[in-house]
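Left out: one protein chain. Kept in place: all the others.
What follows is subunit A.
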Amino acid sequence: MLKYTLILLSLLSFSPAFGQDNIWVVANVSDSNIALSKAEVRTLFMNNSTSSSSVLEPVSMMPGHRARSIFNAKVIALPESRIQSYWAQMRFSGRMTAPKEMDSLQAMLQYLDENEGAVGYVPAGTELPSHLTVVYASL
């Protein structure tokens, strides 16, 4: 079902407006059948935690990137300022630190490519290296 959705999405993403308005959550995992729900992606990026058995490392885009804005709006469902204040709270109370931040799509793809277990997000329709798997597609 997910595969079907993804094929449909990638077809639709030829229309640039639609493609830019969605993101794919992409992972460097050996099991290409792995799929995450929206709630699982949110938990991974906000709580650095996952119910799946494999250890996943979330990787974000830097604030200001369009993919990040879409990800914030559609997956995290919080404004950027709230996310920043949340991470300040987590860091200065010794709980955890925010995911690593990449400054370009290229840097993101390279990081994902080189680090097993890394999970990031890219604009829907981005051409991916063969061993990266789309684990969630925003709607």
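The criterion applied here is as follows: a residue touches a chain if its C-beta (ideal position, glycine included) is under 8 Å from a C-beta of that chain, and two chains touch if they have at least 3 such contacts; residues count from 1.
Everything that follows uses one rule, which is that contacts and distances are computed from a predicted model.
When the unshown chain is looked up in UniProt, the name that turns up among "Urea transport system permease protein", "O-acetylhomoserine aminocarboxypropyltransferase", "Porin domain-containing protein" or "Ion-translocating oxidoreductase complex subunit C" is "Porin domain-containing protein".
Contact with the chain that does not appear here is found for just one residue of A:30, A:49 or A:110, A:49. For the options A:66, A:82 or A:131, the residue in contact with the chain missing from this view is A:82. On the side of subunit A, the interface with the absent chain consists of residues 37, 39-40, 42-43, 47-51, 55, 63-64, 72-73, 77-82, 84-86, 88-89, 91-95, 97, using the contact rule stated above.
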